[in-house]
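Please see the structure below; I have some questions.
For this view, one protein chain was removed and the others were kept in their places.
Every chain is named by a letter (A, B and C) in the order it is written, and numbering of its residues begins at 1.
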């Protein structure tokens, strides 16, 4: 199987996200890293790209140069990852889609709901793949939860309970730390801090697993550290279009939690519990029976879970492999598109522009409800109402 | 130390609550069970009482007979436990208080906020002890959490997160089971089902540990099993009079949870996590340090925790001993009152009429807000506004 | 049901074991504490007994006085608990058995195997109940494990793995602490320290659960703190008379373990795992299926487990209730004997003189093998060879 060509915008030297994407894209050997515009400082980006092994004429100084350069090539990149500052996602993603490239955009996909609707439209018009990086749904057992719900193991899903709590912004002294402060400043971060940063991952996972979309929500947003304008803790109640009730808590002041992304799903016929920090076990209780431990890699899991696993049962797999599953999905989707065949359904699970749009609408919904004493608001994007 | 005399109303043959109280009261040998009106059927109650060892003239046929009988005795009971159906708590408690008895009333203390205010007034007027059985605060490590907060280990408490979730009413077939159905029927259960039954324990614990009272709240109450009128799942956001933000989830459809009463407390200087199903460990992370496991029975705990412990570290203590601690508190409080001395502060921790009143106001607040799309309501009893 | 009369020898003021026995015996209200010789100082014992509520003529000055006093009474004690220093257990137990009393003796039952055989003989001759306090087998789920093995859920039991590890004697500075030092001094503690103190509980539990007795063993005994003569850590491999292989580790220098008594049982058809510090859950994997969590108090447990449970599922029960189950067993066994009827099989589970004897033989076997570089030795008492 020949490799796909992959390029990256952003993720320059010293960034955390750059190595993560390169590891994820490279892990299965499906993508060759062949092009990049890695830094907003053109020379630095070119230099770093070459040190990472790019040939000199594909180590670009900026994304426009890369767009121009790649557009003309026969061996143009099959996928462009956009990992630049948030405010630039919209323009770059839009331009590459229009030029006929598949794109994986870091979250948030855009800064407004309107922009997000525009991207969804572009993806549909151009027929290009537009993925958005809600990478936590790449875990094998998250995919297995989705499969269990889809095949009816839980019956009707009554309630979903999601959390994403950590304590890494709990130190009041950090209120003045520039690396933290900007996140709570509307001028830099937009309408929401902790929900937009973390809570949205939990909400996306709730949608992914239940196969339902959020319709309305009510939010209680608070700033536990008083000097913050935006929320560092939020509780969101919501309703989904399949009738499921949702509850979501997110916090950055929860000292004792490291990276507490968890999901519980309760249906007529059973309940599920999963936690990102112990991702290789899924706890399942069928109604009236005992709690069971489902192990990643055990026999008789769903095709979705099997495809997302790489090592045998009892060997932990972690976040980097979950993240790599998004790239693995994209490799299959891109190949299927090239070959004019249907994508393997077990790979057709990567988050896409519609998810980016719905997430954007949820962020704005939370902000609006939070300001209005928790009034219920319609959290659907206008185009999906 | 001479024993105290103890009597019980309700808790007849076959009840669950009767043996639990007798175990709790008898465990430390502080109380002798000497009188009772155990059954609404007079003969059955007298017979059962004698089989339990009561002398015949103190195995009463009903509570009025017991009130009359005990009032005239020199060796009258030092404490009366009221474990009758909810609707009778108010009258019995009021009458015994007025006659000069100390009372431990099962929850809920009354059926209305007004009645509860009346009980608070009576307790104050008569000087009698009126305790209410929120027994989960008897756990040694719950008391240690309270002590840690009180002595400032957490600094200002920013957020408290409480849960009480189980899945024992998740079977839709049970909607017709009389043992379950009445709980969700307003005619029999009042204004609230799951919150009044379970959630209120979590709310009381949040108040107990933080030393703060609820002021306002917003509730999202749902009936996941549609045939139910009252809620089987609720999310409650609240604010406390010391500035703490609260979040509380309760559910009876959470398949996979057995008896999921948990509390997390997040302050400026650290975070705590405790779960009723593993009650002998408390997880504590001081800001910027590592998660520590505090063991019940370890050296250097608070006096409150030490007093509430009976066996050495590493030996689990469970619910019956926590419950016995409420009786142990009461024994000390009653003796202190008799002897005209101050009660040991480490024992002065039993829930009392004021807690019963605040809990009643919270239940009505949740019901009111739940009906009004989560509108924020004042959850303080009128007399404490 | 009339109460049984209970008396105690030893367990004087300030001891740990005295309150534990009084709590255990009193918890279910089956026993009245009516007689005692609580202290080797006669006056102190008499005084303390009366303060605990004994009438003056049954607050004895020593055990011989008690033996004489009780022997002549119509309302003599139905059970005597012997909780005196180890070296006195043999004589006191023997004398009370001979005088027709039922006895519960603290472990070790005697100081030598020969004495233990003598006690077994006496119990058989006199027909009295002679129990020995290996109290950890009182846990409901330990009894459930035994029931599962007995009814064949595991098939043939291949291997049992037991541990009892703690770190409370790990501080080298404690080598000079008199409260610790004597335990490792052969002159005071006999032939074994950590195995005799803790390991033997794990070995007894292995026998209790498998229903098999130890035949041969090989031990590796070490003194991690070099100034100790007796072992503070030991590994024992053994074989059982039903063909099961055993492995047992015990340690007092395992810093990080509190009271690590655990049992794993592996059979042809499944495996079990239980830990004393989380005693309300039992982990069970049937061959080829998933790990299941069995909860104390859940429906459909064995009669043995149900009888040993007091509160509903999800409410932890701890060590004091496990201990009380030994007394509860004894109450039933004594009543059955008095009434000339068979004992409830679900109560006929208390450890008895034979267990005390086998344990003594195992202790001597471990000591002998430990001195002989782990040579395999016959660990059966001579009378059972």
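Convention: a residue touches a chain if its C-beta (ideal position, glycine included) is under 8 Å from a C-beta of that chain, and two chains touch if they have at least 3 such contacts.
Only a predicted model underlies this, so the values are computations on that prediction, with no experimental measurement involved.
Within the full complex, the residue among A:71, A:229 or A:258 touching the omitted chain is A:258. Touching the missing chain, out of A:14, A:85, A:152 or A:318, is residue A:318. Within the whole complex, the absent chain has one touching residue among C:164, C:249 or C:350, and that is C:249.
Hidden from this view is one chain, which touches subunit A at 1, 3, 16, 19-20, 22-23, 26-29, 51-53, 166, 258-260, 276-280, 295, 310-321. What subunit B contributes to its contact with the hidden chain is residues 290-295, 298.
With the whole complex as reference, residues 158-159, 161, 167, 170-172, 218, 220, 222, 224-225, 233, 235, 237, 245, 247, 249, 251, 253-257, 264, 266-268, 270-273, 283-288, 291, 373-376 of subunit C touch the missing chain.
Convention: only the chains that are shown with their structure count from here on.
In summary, the pair subunit A and subunit B forms a contact in which both copies contribute largely the same residue numbers, shared numbers making up over half of all those used. Centroids built from CA atoms put subunit C at 56 Å from subunit A. For the pair subunit B and subunit C, the distance between C-alpha centroids works out to 35 Å.
Centre-to-centre, using mean CA coordinates, subunit A is 43 Å away from subunit B.
With touch defined as above, residues shared between interfaces to two or more other chains in subunit A number as follows: 291.
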